[in-house]
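Handing you a structure now.
Right, chain A next:
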Amino acid sequence: MSTVLDWSTMAALIMLGLAMACAAFRMLRGPRAQDRVVGFDSLYVSAMLLLLTFGIRSASTLYFEAALVMAMLGFVGTAALAKFLLRGEVIE
Partner candidate 1 sequence: MTGLADHLMIAPIVLPLFAGAVMLALGGEQHRNINAGINVVSSFALVAIAVVLLRATETAPAGIMGVYRLGNWPAPFAIVVVVDRLSAVMLLLTSAIGASAAVFSLAHWHRAGPHFHPLFQFLLMGLNGAFLTGDLFNLFVFFEVLLAASYGLALHGSGLPRIKAGLHYIVVNLAASLLFLIGVSLIYGVSGTLNMADLAARIPAIRGEDRALFEAGAGILGIAFLVKAGIWPLCFWLPSTYAAVSAPVGSIFAILTKLGVYIVLRLWLLLFGDQAGASAQFGGEWLLVGGMATIAFGAVGTLASQDMPRLAAYSVLVSSGTVLAAIGMGQVAITGGAIFYLVSSTLGLAAFFLLIELVERGREPGADVLAVTREAYGEDDEAEGAEEIGIAIPATMGLLGISFAGCALIIAGLPPLSGFIAKFALLTAALNSTGIASGDSAPAAAWVFLVLLILSGLAALIAMTRAGIRAFWASPEREVPRVRLIEMAPVVILLCLCAFQTIQAGPIMHFMQAAAQSLHTPQQYVHAVLGRAAERPSGPKDGT
Partner candidate 2 sequence: MPRETLLIAVILLPFAGSLITLFFRSNVRNLEAYLAGGVAIAALALTALSYPDIVDGNVIRSKAAWIPELGLEFSLRMDGLAWAFAVLITGVGFLVVLYARYYLSPSDPMPRFFSYLLAFMGAMLGIVLSGNLIQLVFFWELTSFFSFLLIGYWYQTAQAQASARMALTITSAGGLCLFAGALVLGHIAGSYDLDRVLASGAAIRSNALYVPALILILVGALTKSAQFPFHFWLPNAMTAPTPVSAYLHSATMVKAGVFLLVRLWPALGGTNEWLVLVGSAGLITFVLGAFIALFQQDLKGLLAYSTISNLGLITLLTGLDTPLGQVAAIFHTMNHATFKASLFMAAGIIEHETGTRDIRRLSGLRHFMPITTTLATVAAAAMAGVPLLNGFLSKEMFFAETIEIHNNSLLDQALPYIVTVASMFTVAYSLRFIRDVFFGPPSHELPREPSEPPFLMRLPAELLVLACLVVGIVPAHTVGPVLDAATRAVLGTAAPNYSLAVWHGFTPELFMSVVAVCGGIGVYFGLRPYLLTAEGPPLLRHINGQRIFERVLVTLSWRLARRLETVLGTGRLQPQLQILICVSFLAGLAPLYARGLGGMVGPSGPGRFDFAFALVWAVGITCALAAAYQAKFHRFATLIFLGGAGLATCISFVWLSAPDLALTQLIVEAVTTVLLLLGLRWLPKRVQEFGRAGTSLNGVRWYRAQDFGIAIAAGSGLAALAYAIMLRPEPDSISRFLVENAYTQGGGTNIVNVILADFRAFDTLGEITVLGIVGLTVFALLRRFRPASESVPLPEQQRSQDNYDEAHPQRRKGDTVKSVMEVPALIMGLLFPVIGTIAVFLLLRGHDLPGGGFVAGLAMAVAFIVQYMARGTIWVEARLRVLPVRWMGVGLLLAAGVGAAAWVFGRPFLTSSFSYLEIPLIGAIPLASALLFDIGVFALVLGATVLMLIAIAHQSVRSHRALPQSRGAQAGGSPTREPR
């Protein structure tokens, strides 16, 4: 059965990698700052899922923390960037 898993994890990894690439495209392309921030946010989410999938591929739970922290920091980063766009400074 491991071939199913092999193929599916590989496909998932590639799909998530492509998702990252799409997000990165928006990040690079803009055109406005907020577009880049959305791109950044989804880049983080895709990357987080990539880690979870990688965990499945390597049958290891060691990457959970990384995924959790990535979720957390994706939020912090996006919120900080958005706050900057909103107010011109992150902490008032």
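Quick note on selection: all candidates are chains of the complex that A comes from, given by their letters.
The criterion applied here is as follows: contacts are C-beta pairs under 8 Å (C-beta built on N, C-alpha and C of every residue); 3 or more make two chains touch, one makes a residue touch a chain; residues count from 1.
The structure presented is a predicted model; accordingly, all values stated were derived computationally and were not measured.
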Given options 1 or 2, the chain of this complex that touches chain A: 2
Of all residues in chain A, those that touch candidate 2 in their complex: 10, 13-14, 16-18, 20-21, 24, 27-28, 30, 33, 36-37, 39-40, 43-44, 47, 50-51, 54, 62-63, 65-66, 68-70, 72-73, 76-77, 79-81, 83-92
